[in-house]
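Right after this comes chain A.
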Amino acid sequence: MRSPARVVAAGVVALALGGCAALSPDSQGAPSTAVTHVLDVYAAASLSEVMETLAVGFEEVLPWVDVRVTYGGSSDLAAQILEGAPAAVFASADEAQMAAVADEVAGEPVVFATNTLTIAVPEGNPAGVTGLGSLADDAVVTVVCAPQVPCGAATATLAAHAGVDIAAVSEELSVTDVLGKVASGQADAGVVYVTDVPRAEGVEAVAIDGADAVVNRYPIARLKRSDFAEIADDFVAYVAGAEGRAVLAEAGFGAP
Partner candidate 1 sequence: MRFEAQVTVEGRDVDATLTVGAGRTLALLGPNGSGKSTALEAIAGVVRPTRARIVLDGVELVGAGRPVPPRERGIVLLAQDDALFPMSVLDNVAFGPRAAGRRDAREVAGTWLERVGCADLAARRPGELSGGQARRVAIARALAAEPRVLLLDEPFAGLDVEAASSIRTMLRALLADVTAIVTTHDALDAHTLADDVAVMDGGRVVEAGAAAEVLTRPRTPFAARMAARVLVAGTMRGGALELPGGARVPVSGGPGGGAAGAVALPPSAVALAVGDAPRDRALAWIPDAVTALEPRGDEVRVVGATVAADVDATVAAQLDAGADVWFGVPRGLAAYALTD
Partner candidate 2 sequence: MTGPRWLVPLAVAGALLVALPLVGLLARANWGDLWALITAPASLEALALSLRTSIAATALVLVLGVPLGFALHGLHGRVRAVARAVLLAPLVLPPVVGGLALLYAFGRRGLLGGPLEDAGVSIAYTTVAVVLAQAFVAMPFMVVSVESALATHGSRREAIAATLGASRTRILARVTLPALGPALATGTVLAFARALGEFGATLTFAGSLAGVTRTTPLEIYLARETDPDAAVALSIVLLVVAVTVVAVAYRPVAGRAVR
């Protein structure tokens, strides 16, 4: 499933190479397979699986590039970038964190994916959750993200939009903590992103009617401090382009 051959079609390779053929260190002959360039990508934790696939696909196209991805909470990554971390590309899980590093960004960030909320329940849905309304029931042990973190802010907005007062027993610090509590059966339901559900074992999704009302956008941008601006730009274009789109769609991310 991660096979780069499936992801990166021959035509795509030509397209990608079109913009950067001059970058080949060996412009006379065939591209060298020796890695000579390292591209540091800082990506939101929720992108971990897809970004791995995208990195491998990109390396197929430019074999002399090693894409090195660092994952973390978007706010942690933004903080590290502000502190001078050597990132060439930043893929954030929300626009606010991208805005936080605006001074470091080269050009305009591109929204390359979107995500919506869903309800994660343990396998078999023991509490019989049918929708957002079920989460107002005290008998349904519900966990959500704290309003201070992006997933929690989105949850709060969606709940307000739907007019539901979620009776959460815990406001977790990250979406991973929400998933963990649902997967372990500690909670009957948790509000997470659509893309989080396939990543977790023992969890299934209950769709939220009107989830489209709150759409989380994932922006990506090259940072000014990148050493190889062209490669970084190519990576951004690759992720935001058709090949990236295909990988992201398969993982459940919505189109921008």
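Basically, contacts are C-beta pairs under 8 Å (C-beta built on N, C-alpha and C of every residue); 3 or more make two chains touch, one makes a residue touch a chain; residues count from 1.
These made the cut because all candidates are chains of the complex that A comes from, given by their letters.
Since we're looking at a predicted model, the values are computed, not measured.
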{"item": "Which of 1 or 2 touches chain A - same complex, any copy", "value": "2"}
{"item": "Candidate 2-facing residues of chain A, complex", "value": "73, 75, 79, 141, 143, 146, 148-149, 168-173, 177, 180-181, 184-186"}
